[in-house]
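Apart from one protein chain that is not included, each protein chain of the complex appears where it belongs.
Chains here go by letter, A, B and C, matching the order in which they are written, and residues are numbered from 1 within each.
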């Protein structure tokens, strides 16, 4: 088990209903994709937030990463929709 | 014979030694190129100003024209080097 | 040569373009071209009452800094400034300012354009619309055209 801080933005945050949380992750959650599967398996608001998993963007320690990126050593993982700034 | 106002800028003005003048042109001066030939034939400062005739730009009544443009009806013909504003 | 100064800010307050240009050019006589881009909140033909800009504090600054440093290196910019606001803003309000300075004009144009394209697609900001008809605000969707605009800068 490892502990990770998750932060959510935009409609991911709204659907989950909180801006951040700390979770214990099982050892078989290795990549960002595994994390998204794990969260969806919790059902309810998580299933709604991550329904279209491929549109979700991720950042580890405040840098963009692909879904295949290992999350080992991550202090903070952010999950959010495509950005619309500028 | 027709009368035309000529205006000069930049090193064309400096070489000719005046910013403008009014000239009587013979009837066989039909185009801008004819005008440049006619001025060059006057020698001295004109020959120096229009030595490299192909780099000279012209405007008739404050609009850019090519050397082949007829000058009939021109109130003001300007002769100058390539522009370097901006 | 000193590294090109890059000035990044993420703030709730408005900005003053003249002040930012003056800061970037101060005591310098080697800059030949300054391009600024300002992005404003549009009223969408009267349908929009306000935009709300959410951001990821910390990462927003870090990502904009990375983008600006890339632009400095790629286009030989002499200086770059990028300011992105967050919070609520009404139609007509400033949202973002980018300034690029270079010896010659095309580098300044390309630098500012590049920064904006990456800012749109990589900087962690999200816009929510509030509509004048009182209907629930929607999050603005990302546009494929913005990804295409970014991808034209891909090299080789």
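Following the convention adopted for this analysis, a residue touches a chain if its C-beta (ideal position, glycine included) is under 8 Å from a C-beta of that chain, and two chains touch if they have at least 3 such contacts.
Since the model is a prediction, treat every value here as computed from it, not as a measurement.
Of the chains displayed, those contacted by the omitted chain across the entire assembly are B, C. Take subunit B: the residues that touch the chain left off the picture are 7, 9-11, 59, 62-64, 78, 80-86. On the side of subunit C, the interface with the absent chain consists of residues 16-18, 21, 25, 28-43, 45, 91-92, 103, 105-106, 108-109, 112-113, 116, 149, using the contact rule stated above.
Following the convention adopted for this analysis, only the chains that are shown with their structure count from here on.
Averaging C-alpha coordinates per chain and comparing to subunit C, the farthest chain turns out to be B. The two chains most heavily joined by C-beta contacts are A-C.
Computed centre separation for the pair subunit A/subunit C is 26 angstrom, with centres defined by C-alpha atoms. Rounded to whole angstrom, the centroid-to-centroid distance between subunit A and subunit B, based on C-alpha atoms, equals 73 Å. Of all residues in subunit B, none touches two or more other chains.
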